[in-house]
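After this line comes subunit A, so read on.
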Amino acid sequence: MQKDVMFAGFGGQGILLMGKILALAAMDEGREVTWVPSYGAEMRGGTANCNVVISDRPIGSPVIRNPMHLVVMNRPSLEKYGPLVRPKGVVLINSSLVTADTGREDIDELTVSANDIATEIGSIKSANIVALAAFVARSQLVDFELLRECVKYEFSKNEKLININMEA
Partner candidate 1 sequence: MAKTFMKPEALSDQHTHYCPGCTHGVIHRLIAEVIDELGIRGRSVGIAPVGCAVLAYNYFTFDFQEAAHGRAPAMATGIKRVRPDLMVFTYQGDGDLASIGMGEIVHAANRGEKFVSIFVNNAVYGMTGGQMAPTTMPGQRTTTSPFGRNVEDSGMPIKVAELLSSLQTPGYITRQTVLKPKYIVKAKKAIKKAFTYQLEGRCFSMVEVVSTCPTNWGLTPHEAIQWAEDTLLSYYELGDYKVPE
Partner candidate 2 sequence: MSKVLMKGNEAIGEAAIRAGCLNYFAYPITPQSEVAEYLAHRMPEAGGVFLQGESEVAVSYMIFGAAGCGAIVFTTSSSPGISLMSEAISYIAGAQCPAVFVNIVRGGPGLGGIQPSQADYLQATKGGGHGDYRLLVMAPASVQEAVEMVMMAFPLAEKYRNPVMILGDGLIGQMMEPVDFPENLKTEPTNKDDWASNGMDTRGANSPNIVKSLFLDNKLLNDNNMALKAKYDRMKKEEVRYDTYNLDADYEMLIVSFGTMSRVNRTAIDNLKEEGLEVAMIRPMTLFPFPEEAIRQASLKENCKAVLSIEMNMGQMVEDVERSVQGKVPVKWYGTCGGDVPTPEEIMNFIKEQK
């Protein structure tokens, strides 16, 4: 079974890292995984996105035009990618920054005030991890405990950040 997700938002929100941590967790589960970022001049406008594909078989195209799931951290990303999500997919919206919704009935929409939660638990910079945790809890793409381990691994140079409380 092949699954994929797109993470999208502003540069600086840790968009690429969210995808990387998910990919690490999938790799640790022994599955095939690809992570593809937007890059180059595209990034200069301040937007960032990445696609993660997870599969039990070798992955064909790592480039996804219509993602199965979507995590959006800002409004332009919602407007751009919201309509592209395949039916039944999970769409996680960072409601701290995005007041709108997809307006779609055929998807599983989830709003998380990631920035506010992150600020509450100590650092607004952790908003991406809050959103990622919520997304994984809902979509079950990878094992939640494994994800927790991967977050620890990725932040192994920063004790403080490891202690963030991941509420889903």
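Methods note: a contact is a pair of C-beta atoms (placed from the backbone, for glycine too) under 8 Å apart; a residue touches a chain by one contact, two chains touch by 3 or more; residues count from 1.
How were these candidates chosen? In short, all candidates are chains of the complex that A comes from, given by their letters.
For clarity, every value in this text was computed on a predicted model and none was experimentally measured.
Chain contacts in this complex place subunit A in touch with candidate 2, from the set 1 or 2. Interface of subunit A with candidate 2 (complex): residues 20, 23-24, 27, 32-37, 39-42, 58-63, 65.
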